[in-house]
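Here is the structure we will look at.
Yeah, one chain of the complex is gone here, protein chain that is, but the others are all in their spots.
The block that comes next holds chain A.
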């Protein structure tokens, strides 16, 4: 038991230090890459619900979004990275570091809808996908409104 506990502690420490080793500009790049990649997949789903519906395409896109949503991107918001440049100047607002509870709620809402999106995509109904895409988009807005610099 003791050994297990120690191992767990070591693992947590290692994981913690591993996350801390990401350089600030890398962290910003990873963040921007995540959102950019999701944007592509959101657009793919939109194209499918507006044009001819290809179930496999939607599943691929929804799975990608779900994976990024569950990847723990919150770890990339290192202290001090409200300023800095990744692929471009960060658009993270300082409120991300001060209104943690509000941010957490918005992020969890997004997680929930991203997981739901993957389920809906697997079922393959175009109308339900369209509905869920709107819900998912609404949770993106939840963060954009308060935590993203617009210009």
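Brief remarks on what is shown
The rule is simple: contacts are C-beta pairs under 8 Å (C-beta built on N, C-alpha and C of every residue); 3 or more make two chains touch, one makes a residue touch a chain; residues count from 1.
We adopt the following convention: contacts and distances are computed from a predicted model.
One subunit of the complex is not drawn; among "Pyruvate dehydrogenase E1 component subunit beta", "Cytochrome b/b6 domain-containing protein", "KipI family sensor histidine kinase inhibitor" or "Dipeptide ABC transporter ATP-binding protein", its UniProt record names it "Cytochrome b/b6 domain-containing protein". Seen across the whole complex, the unshown chain contacts chain A at 35, 39, 42-43, 45-46, 130-131, 133-135, 137-138, 140-141, 144, 148, 150-151.
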